[in-house]
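A protein chain is absent from this complex, but the other protein chains hold their places.
For subunit A:
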Amino acid sequence: MAADAGELTGTRTGSAVSTVGLVRGFEGTVVLDGLDLEIAPGEFVALLGRSGSGKSTLLRALADLDDGVAGSGELTVPAERAVVFQDSRLLPWARVLDNVVLGLDGEDARRLGTAALAEVGLAGRERAWPGELSGGEQQRVALARSLVREPRLLLADEPFGALDALTRLRMQDLLLELVERHRPAVLLVTHDVEEAVVLADRVLVLEAGGIASDRRVDLDRPRDPGDPLVVAHRAELRAALGVEQ
């Protein structure tokens, strides 16, 4: 049975992501150690963890970008997935709109791509080269590229990690806005505890290949980083990560 080897087995009703006993490792070292995870449709999950805790390995497994990596377990994800990388990963030789619609065909693609660019605030920049855009704008294009696919699961690997603090705040707002409109399930890998608490419905802490903490954040949005409830969540998560206040 394919599922025993941790292969993708299409969509199961009820949850957007489901893993049972997921194991992944490199050269004999186990990175994900029998991980069980459920993400509901439309749920925004942030994933924290120290470096080496397996965050990226998990994200890559869910994105089906770990072909050939040893492992086992059961993994169910929707076919409609989109990935946002830490670097915007735009093809420098393709214009912005061509980057957005990369891999899509049909007459509608360019119209949808233009609409997606407008949605991220880049209307009129369709013919620009990626090299002409600022870092924040490039990451907006990357967001547009993932949204135009109408994903049921959005996987984001520290998407704002390379941006300056101010741009990062704006991008967080934009991401929330887009997620509220398109309602994909989201797995956001981040090293920023505050970002996790401000954005997510649920914050996971990954440690030694398993989920060490699974916390719901039931607060109204938009959330103020100075709100005492946000601060309390942040403090407890920092403790779970072993970071001194």
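One rule holds for everything that comes next: a contact is a pair of C-beta atoms (placed from the backbone, for glycine too) under 8 Å apart; a residue touches a chain by one contact, two chains touch by 3 or more; residues count from 1.
Here is the rule we use: contacts and distances are computed from a predicted model.
J.: Which listed name, "Methylmalonyl-CoA mutase C-terminal domain-containing protein", "ABC transporter permease", "Lipoyl synthase" or "Multicomponent Na+:H+ antiporter subunit B", is the one UniProt assigns to the chain that has been left out?
T.: "ABC transporter permease"
J.: Using the touch definition up top, pick the residue from A:R24, A:K55, A:R125 or A:R149 that touches the left-out chain.
T.: Checking each option in A:R24, A:K55, A:R125 or A:R149, the one touching the absent chain turns out to be A:R149.
J.: Write the list of subunit A residues that the hidden chain touches.
T.: Where subunit A meets the chain not shown: residues 63-65, 67, 81-83, 85, 87, 89, 91-94, 98, 102-103, 129-131, 145, 149.
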